[in-house]
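Note that one protein chain is taken out, while the other chains of the complex remain in position.
The block that comes next holds chain A.
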Amino acid sequence: MPSPSKPLSPRRRRFLQDTARMAGGCVAAGSLLAYLARDARALQAEALRPPGALPEENFLSACVRCGLCVRACPYDTLKLAELGMAAAATGTPYFTARETPCEMCDDIPCVAACPTGALDKGLTNIDDARMGIAVLVDQENCLNFLGLRCDVCYRVCPVIDEAISLELSHNARSGHHAIFAPTVHADRCTGCGVCEKACVLPEAAIKVLPARLARSSAAEHYRKGWEEKEAKGAPVVEGIIDLPDRLPGPGTDNLAAPGGFEPAFKLPGAGQ
């Protein structure tokens, strides 16, 4: 409390008023700016960052939005997000796989051009890039899943047989053909998007998604018993008795019925 004997100077009052007004205004404006800055971190799923890009939460403090990576890109894959286009934070580099995928240059010129390290110079082998992960999003329309031999996504993949392989299975529809299922292996997929670009369907059945959408994560506590067993070279639980498995058909270890266990009666619809 001011002492009554000493009147406060009007200049001091003026100063305090001005300061309070400024501080209040700055808190309001700053909150709005913080909202916009946080909001800008929402990257559209179709917008992929260039190779070597830092994780999105670090990228926006690192990228100065100069466009030197865009200039360095020999295939005009990279673009700068335009204001109001909402693909990515305004002015930051991105590409859309279905329009122009990343051609995975060996010398990675976009990373070399980045002045700030928003594209990490630690990326020296383009096969280690993780721009996203291809996911076969629609098995119902994928021609290979229908039993045809389209194979285009598999054929164009720059990391063929490692990032995408064809896994054979029985074609139950025809009964005597195989299904060559294009299968992405996330640990090798760079997310270049060549497969998405090449998909022959009007809307691609295989799409590159950011890892946060493409991947689940295994539960921490979950152990795969067969891996544990192999690592140990013996059953994980000691002293367990391996009881015989009773399986139908000949050649099993069914001791009671050498030559095979035959069920006493046949279930309707069961068997070949």
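Note that in this section a contact is a pair of C-beta atoms (placed from the backbone, for glycine too) under 8 Å apart; a residue touches a chain by one contact, two chains touch by 3 or more; residues count from 1.
Note that contacts and distances are computed from a predicted model.
S.K.: Identify the UniProt protein name of the omitted chain, choosing among "Ferredoxin-type protein NapH", "ABC transporter ATP-binding protein", "Oligopeptide transport system permease protein" or "Phenylalanine--tRNA ligase alpha subunit".
M.R.: Matching "Ferredoxin-type protein NapH", "ABC transporter ATP-binding protein", "Oligopeptide transport system permease protein" or "Phenylalanine--tRNA ligase alpha subunit" to the record, the invisible chain is "Ferredoxin-type protein NapH".
S.K.: I'm checking contacts with the chain that's been left out. Which of A:C26, A:L201 or A:V236 qualifies?
M.R.: Hidden-chain contact among the options goes to A:C26.
S.K.: Among A:R13, A:R38 or A:H177, exactly one should touch the missing chain; which is it?
M.R.: A:R38
S.K.: Looking beyond the chains shown, say which of A:A62, A:V159 or A:A211 touches the absent one.
M.R.: A:A62
S.K.: List the chain A residues touching the unshown chain?
M.R.: 18, 22-23, 25-26, 29-30, 33-34, 36-38, 40-41, 57-58, 60-68, 70-71, 79-80, 82-85, 89-91, 113-118, 121
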